[in-house]
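Taken from a larger complex, these chains appear in their original positions, while the remainder are omitted.
Per-chain numbering from 1; labels A, B, C and D assigned in written order.
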Amino acid sequence: MLPFEKNSRIVFCGDSVTDVNRDYKAVPAGWGSFGDGYVNLVHALLTAVYPDRELMIMNEGVSGDDIKLMAARWDRDVLDMKPDYVSVMIGINDVWRHFDGPFRQADLVSLDEFEQTYEDLMGRTEPRVKGLIVMSPFMMEPNRDDPMRAMVDRYAEVARKVADRHGATYVDVQAAMDHFLEKQSSYILSMDRCHPGIEGHMLVARTWLQAVGFDWERTTFDDEK
Amino acid sequence: MLPFEKNSRIVFCGDSVTDVNRDYKAVPAGWGSFGDGYVNLVHALLTAVYPDRELMIMNEGVSGDDIKLMAARWDRDVLDMKPDYVSVMIGINDVWRHFDGPFRQADLVSLDEFEQTYEDLMGRTEPRVKGLIVMSPFMMEPNRDDPMRAMVDRYAEVARKVADRHGATYVDVQAAMDHFLEKQSSYILSMDRCHPGIEGHMLVARTWLQAVGFDWERTTFDDEK
Amino acid sequence: MLPFEKNSRIVFCGDSVTDVNRDYKAVPAGWGSFGDGYVNLVHALLTAVYPDRELMIMNEGVSGDDIKLMAARWDRDVLDMKPDYVSVMIGINDVWRHFDGPFRQADLVSLDEFEQTYEDLMGRTEPRVKGLIVMSPFMMEPNRDDPMRAMVDRYAEVARKVADRHGATYVDVQAAMDHFLEKQSSYILSMDRCHPGIEGHMLVARTWLQAVGFDWERTTFDDEK
Amino acid sequence: MLPFEKNSRIVFCGDSVTDVNRDYKAVPAGWGSFGDGYVNLVHALLTAVYPDRELMIMNEGVSGDDIKLMAARWDRDVLDMKPDYVSVMIGINDVWRHFDGPFRQADLVSLDEFEQTYEDLMGRTEPRVKGLIVMSPFMMEPNRDDPMRAMVDRYAEVARKVADRHGATYVDVQAAMDHFLEKQSSYILSMDRCHPGIEGHMLVARTWLQAVGFDWERTTFDDEK
């Protein structure tokens, strides 16, 4: 059963997979604020099926963010929005820079720093919200021996551990992608194996919603809170 | 259970509610061909959840169409695409022109002409496809006594009768909208009560998918056809 | 008889129905300053028929304003312009946010706050001008039982009461719209029932001009002041 | 009393003063078809005050036309629209080319050719419509000795004679402009003394409406035809 009370505020934070061209000047939860990715789809599904809950969805993803960049803006972009629930997906850029960054000597985030920073963010946030949702970073590459996929798996494992320590709902997006890739090539979901198209974002949205207890078949408002 | 066999071709035909800025020059089922409305969402959900089926979704909606304009292009836009399944939603413009057209003396479609044309289209199409889906035209106005809403209901009733005569699956979008409007104003779904935003399109997509037996919770490919 | 003396300054204040794409950088009463709505039409009719009066029309409408937002800029935008006459139309956004705002938790203006703020503005302005004109907020919806229309009527009633207390000319735009809607659908005037097209703006302009004593048939300058 | 029966079709033909940026691809009497000049204002006033008449206004002005160019497209643009009433304003370009055209050796229309062509057009049109309206060409220049103004007067005189011969309503726009110019400079109405701004167009619209019996004060539908 969907846990979000009427008028709950849900903040989604993350990188470009969360952002997806959202309008930074939009009114929170207003026109253009949702972007074109999974946050928009989650918003549309929650509104369509649970109009009585009047859930306020806020997209605070910023393209290019790794966990350090996200941590630097956490207070202003997440806590100051007074969320009831916070959903986070981070880590793909922490990994990616090891593979596309050597020629520009990008500042890399080690697995340890990733875990410490994630731990700190969740630790500070847990006492101030009703619920946390942690989503795995993911790569749309089925070969687990691919060097970047293997590293993504290690960072995702950290996300899972942090989630466990703070009683967060863990959304294993990578598992959903792997299931899909049993049947189709990564090019159906993404050109670069990191940024999904609409089909991939729908898969992310469904995975998130299934994890939080969304009822697709809901036809009455009897469960209203 | 979703009835569409692997590699089925499904054509969606209709007016601006189906079209929604699709790129008329796009390759069928290629980038940009789906528009930004319920067809795009249906495509994304079918692809995400049933990747093994490889369903080809073709959007043949044209903004501004009433049933006469749609009938004039039916052979080329629908039958020539060799569809296995055809989904139709038409009628809002047939009604709307009675209300916004008097000063330009729009060419109006009577209820009889609407029924005859619809009957003819379905009659010619039924023997050539595996399945028909007929969607009700709808207005996001809860007051059934509103003159335009009342007329939409009469045209929707015709659609239902035609659907019954040809063994089509009938998708009652108006009922889904009415359920929503018990809780929220029409402005949440639409500015003009006829063209939905993303939330309204998601409601259309869900209603369509529920009518054809889509399984949101599907997690294996064991039901593959 | 038109009461405005030669060289009178008339400020129109309000929301998007007053603003209508005016150029905020335009010289007051210069090219582009009038917008594309009723203020522009009032200006054109006064200039065409009363060129000898040389009336200075200033549009100070701002899209999106409710009465609280308008009050915050009243001194700078209205009083500092040293008007001889002030015309106000406000309230539709105070109502509308109750219907389109729940998912973004918009800050709502109660009927009491609306009345207090309106009262305060008129009280401060009355002693500084030669005349006040108060226009009713309005909705192009003929069904008085429609929840939003019913609420608009309550806010309009407040406007009328405030007008009466300060000797303002009251312009009942809603009545003019209701008269029109006896014969035609709201779609002739507006897509969203709140923002008029050119025909609706002409109706607003005529209603305003009739209320202040504009003489359409005037053919001499003998009544010059 | 306004003579136009319910559902009358009224075609306005002429040059750039009639055209004013109308969208040539617009549906007749649809969005964008009216342009930004007096035709738009006449349409808006007739719609606002006589919504019960459902008058269809068609703008067939073409920028740059002199009477020869207009005559060449008369059948297609005017008669084929099956008008009940036709309103014409032509002649300013026939005159203007004598003054701005010598260096490009523009093809000039003599007063005789102007009269013959006008006579022919009205003669062919009179038997096919319920009413004709002929508007004077005009120049926003108060000095009747100005060479171009003097020539405009001669062409306007021809228009009046042709109107008389065919029982047309004659609209003396020049007289209305002259009245205005007693009080204000031509720069209030126009930069080039030929193309009016919104104030000048409003003056043209009012003059036209007064000539055909428009009732600005109309408040009931009792005079319905």
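Before moving on, here are some points about what is shown:
What we mean here is this: contacts are C-beta pairs under 8 Å (C-beta built on N, C-alpha and C of every residue); 3 or more make two chains touch, one makes a residue touch a chain.
The structure presented is a predicted model; accordingly, all values stated were derived computationally and were not measured.
This structure file shows 4 copies of a single chain, while the whole complex it describes contains 8 copies.
Basically, only the chains that are shown with their structure count from here on.
Chain A and chain B touch with mostly matching residues; of the residue numbers seen at this interface, over half occur in both copies.
Set against the C-alpha centre of chain D, every other chain centre is closer than that of A.
Separation between the centroids of chain A and chain B, computed from CA atoms only, is 32 Å. For this pair, chain A with chain C, the centres built from the Cα atoms lie 46 Å apart. Rounded to whole angstrom, the centroid-to-centroid distance between chain B and chain D, based on C-alpha atoms, equals 46 Å.
Counting partner chains per residue, chain A has residues 47 touching two or more of them.
If you sketch which chains touch which, the pattern fits none of the simple shapes: not an open path, not a single ring, not a star, and not all-to-all. Pairs of chains that satisfy the touch definition comprise A-B, A-C, B-C, B-D, C-D. Those residues of chain B lying in contact with chain A across their complex are 34, 40-41, 43-45, 47-49, 51-52, 179-180, 182-184, 188, 198-203, 206, 210, 216-217, 219, 221. On the chain C side of its complex with chain A, the touching residues are 102-105. On the side of chain C, the complex with chain B involves touching residues 96, 99-100, 102-103, 143, 145-148, 184-185, 187-188, 191-192.
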